[in-house]
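A protein chain is absent from this complex, but the other protein chains hold their places.
Presenting subunit A:
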Amino acid sequence: MRALLILLLMACPALAQSAPVKVGCLFPLSGSGGLYGRDSTVAIDMAVDWLATQEGYPELQVDVQDSRSKTLRSLQIARRFVEEDSVDFLCGVVSSSVALTVSEYARKSQTFFIGTDHASPTLVGAARHPWYFRVNNDARQSMRAGAKYIAEHYKRGAPLRVAFIGPDYDYGYQSWDDIRRFLDEEGVAYTPVSAYWPKLFDTDYSLYINALMQDAPDILVNAHWGLDLVAFVRQADQLGLFQNMQFMNFDAGGNYEILADLGEDMPEGLILSARHHVNWPDTRHNAQFVKEFYARTGRYPSYAAAGAWSGMIAIATAVRQAGGTRDTAALRLALKHLQLKLPEDPEGFSSRMDPTSHQMLQVQAIGRTLPNPDFAPATMMLGDISVYPPPDIWPAD
């Protein structure tokens, strides 16, 4: 049935509209997380340029505004996009807490919101609505893969002592819920010893690092991202945390920006993952994406770039399949059954949208930091990769 539907969508009518598709994107372009927005903007330009060379795709007119990862500012930008610019799509947003407010507005204003970076499962779970779709892996899929990794690599008699630390907002809460849920599903014997939530964009983690060292878990699951993660790793390394427990971050830790920012301060042997890797999968598509990004910026892309690329390709593909933007039902149907070949997809796999949750299902690759000078300024890259395909349907609450 699903295959038939996809075939029907592929045999879409010719694009009925000639006006460009208007997309309003919200990314932090300055402050903490500013790099994600800047990388996303580059990837949007790359996608628009690429689409222009392809036949049958609509022209995208993309406006990127600096949200500064602030909720009220983001809400006001979203309102302006919808009420003044009449955009067809809202897109972007790095922080899940901001995304929840923007998504709520998208629901009220009946505007499609294509999430490209934030990862809290709440957006496709409790806060799901017909106007929201997310094209990047969410933290739930990351935690599911992480639990499988732990189950495969830590088989022993005594229960594992697992601690958690993550930012104090929905993304952190969901990550802790999900890793426990999937450890239970995998039948891993473990004991949760502690959970800590430093505030988002904190700079001093010594209080929590000392507490974790006193708790002495076997595994520390970390859900920080961006500069928070950089600061945490640097301070934890100085305080000797990594000698006492295995550090794991399954959603954002292996992001190239983290590896580059830490440079020689990145310890060897941390277990990390990301939604996109510059050195995996070893496909022509991924290599071209990374090479093109490097040619434009002189640096390698963070995973936000892959998310923004996916967002643009998803919008163009859905509009093409729906024959335009006027028929929102057709557009929604196209988005629900979206199937895309993206840079983060290994050979033989294509990212696909879960029609119920509106969450893109993608492969998750988890690895260990190993010395690798190929992608300077990073000195460590992920190696010894374990690959976890997504489930058939997104695991709802």
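A few comments on the model shown:
Here, a contact is a pair of C-beta atoms (placed from the backbone, for glycine too) under 8 Å apart; a residue touches a chain by one contact, two chains touch by 3 or more; residues count from 1.
Simple rule for what comes next: contacts and distances are computed from a predicted model.
Remark: of the listed names "histidine kinase", "Glutamate ABC transporter permease", "Succinate dehydrogenase hydrophobic membrane anchor subunit" or "Ribosome-dependent ATPase", the one matching the undisplayed chain in UniProt is "histidine kinase". Contact with the chain not shown here comes from a single listed residue; of A:Phe182, A:Tyr196 or A:Phe375, that residue is A:Tyr196. Check A:Leu100, A:Ala274 or A:Leu382 against the missing chain and you find that the one touching it is A:Leu100. When you scan A:Thr53, A:Gln214 or A:Gln243 for touch with the missing chain, the hit is A:Gln214.
In the full complex, subunit A contacts the hidden chain through residues 70-72, 75-76, 79, 97, 100-101, 104, 122, 126-127, 168, 170, 173, 176-177, 180, 194-201, 206-208, 210-211, 213-214.
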